[in-house]
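Every protein chain but one is kept in place in this view of the complex.
And then chain A:
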Amino acid sequence: THRVLLKAMKAAVLIQRWYRQYAARMEMRRRYTWNIFQSMEYADLQDQIKLYNFLGYLMDNFTPSSSERNLISHIFRENEVCRDAEWERYFSYTNIDVPDIYSGPRLTFPLDMDQAADLVEAFKNKQQLHSRYVLQLLLETWKLLRVLPNINRVSTCHSKEITICGDLHGQLEDLLLIFYKNGMPSLEKPYVFNGDYVDRGKDSMEILLILFAFLLVFPGDVYLNRGNHEDHIINLRYGFTKEVLNKYKLHGKRILKLLQKIFSWLPLVTVIDQRVLIVHGGISDTTDLALIARVDRHRYVSSLRPPKKKTPSRTNVYADSERYVEMIICKNRGGSLTFPKPFDARESFQRRSLQDFSSTVARTLEEEFEVRRRQAEFSLSSFSKSHRILSSALSSDSEPESSEFTDTGNDEWKQILDLLWSDPMSHKGCIPNEVRGGGCYWGPDVTEDFLNRHSLQLIIRSHECKQDGYEFCHNRKVLTIFSASNYYEVGSNRGAFIRLGPDLVPYFVQYQATRMTRGLSFPQNVKRTEHTALKVLREQLFVHKSDLLSAFQEIDKENTGLICLNDWASAIERVLHLDLPWRVLHPQLVSSTTDGKLDYHGWFRDLALKKPSSEHIEQTMLETLYRHRSTLETIFRIVDTDNSGLITFEDFRQTLKLLSAYLKMEISDEVINELVISTDTNNDGSIDIDEFMEAFRLVDKSRLERGKSLLKLMQDNQRGHDEVFSVFKNHPQRCREEFTSPKKQLLHCLNILLLKQVK
């Protein structure tokens, strides 16, 4: 039996060894899946900032009369100097009637605990709060927030345990799960919510309403911190603006405006027992709580908008864009200039694009060299992107030329940016956070120093998604808490919240919102998330096909159609700038190689989402627009000045012109017409943004072809025109429609015809 036992032990060791290896491989796959999601998330965020900077540059440097400027100027307008009383009139809800059939909650103020609980229950049952009550609730919230300090101070006396939650991002199920596990906020159950309540998820509005309701009922026991997504400009891109406009068609505009104010009045930081700091992003080596306590936080409406400067910018970074935009303007005035060939300025554009365009003083030669040297340093270290950052221009010496622009103004802005955007890193020191484009990466030495200076013992922050919902770093002095489970994909991560008692030792509760994930094992979870990440990645590769092809062909000078894996990986990184381990990923992205070489044309065919087009130009254009659809949608929403969700044909044209300048690519009138045709436009000469983005997402190539040929037919001869009208006359929908112009009639016919043929 001794031998039998020994054999059993050997068998056990073997199984253990093997299983640990399997688990390690799973863990590696999970890690790079994570990297994929994060890189794409941050790349998208960078794009937003780049776009914003670009538009800001346009604002600063073009004559007031240019129409493009008017389209975008409103987002840069300073908070109108109105008295609060006048604003309260604008946000008045008293003449909004609530119909009898409305079955949702009817709030009476001041709110009480039962009403807050009823509100939660109503939202659980998928009801929507009427806009009258929304405005009323938001107004009360605004009034309350205005008297709160920048720094919330909480104490755990009375043996109260404080609950701390991280990012929720519009995921109502997670908030409900937290309340279910932990109880709702009350006098005995104080809560701190650490920002990022909105964007991405679909119930951002409901989360805000619940949090504000509890804030009003228990003002001494509910604490809200501002996150970087509590920002109306970020909201344009990440879904909150869209959500509000869809849910509140009539009053959405006002609600958004009021929210803009509320966001700027959210406190920045919470301190517990003068020992624990809670902030959304983090800190930097210059973070000074005394200064934070003094700032006028509501002046900083958006992280992306520094305090206004009067003197015009004299930096020359957008010289190329300037040329392009000038051409747009000239073209509009009837000139027929052609765009110069789009040069491959992507790298240099990116390098400059995060620059603070509104610095007042033209840099001296020395400063310019310093900037380039720093850029070079970044590219030598493991950062592959050598971006300038929002705040680096601020750190250089700058002389104010007007009383409006002061150093303190910029200092304060940088402080707030750091609080809301920074991430911890394991290296010592403090460097600008170029991945996100704002704030810093700060090291364990900075944490140590900061805690000592302010007599604190722990920093609790959010801002980054964590697999287990929470994660310690910096020798357990920094704790990240993230409360949105399944953030990237079902099963991608758990959410968590913290319970902190008087001993200030954090206790964690984890959860995951979907029932689906409970049945899955860890490997199944990993595989599922990986599958989604790779799908998204393949899509990215496909939409960059033209650029990738050029990069490959540059390497494959003899045109063999083959490329070795190392070259493949470095080419992809050069084009996509996602900083991903391509060689590790290649087995998942490349189906076969011969002698270690890849047939890249075949590879593109495998990746293809739809059949490749014979017209190369069109393919590139569609590809480009599809790739930049987030930017396109963001510009739409900016152009939609009254937040109605609709823009006119003319503005649509202007939007595409702006996009073309931003991308430094020509988008011809012909292409614009094609795009107009392929969407189901409303009959009043306007384009519904949502519809357009939806249709655009599913652009059917054959439909586009048919539309083009029909248009040509009509333009060419009258017979074609009659054919179209005969179809129209026989269409049942005709009776209900009224048209104001032949052009609109035509477009409508086209749409019907296309619909008929496609469906």
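Convention: contacts are C-beta pairs under 8 Å (C-beta built on N, C-alpha and C of every residue); 3 or more make two chains touch, one makes a residue touch a chain; residues count from 1.
We adopt the following convention: contacts and distances are computed from a predicted model.
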item	value
Omitted chain (choose from "beta-aspartyl-peptidase", "Vacuolar protein sorting-associated protein 26", "EF-hand calcium binding domain 2" or "Kynurenine--oxoglutarate transaminase-like") - UniProt protein name	"EF-hand calcium binding domain 2"
Omitted-chain contact residue, chosen from A:27, A:44 or A:669	A:27
Which of A:11, A:187 or A:555 contacts the chain that the document leaves out	A:11
Of A:425, A:575 or A:663, the residue in touch with the unshown chain	A:425
Contact footprint on chain A, counting only the chain that is left out	4, 7-25, 27-28, 31-32, 35, 381-382, 425-427, 441, 521-524, 527, 565-566, 569, 579, 581-584
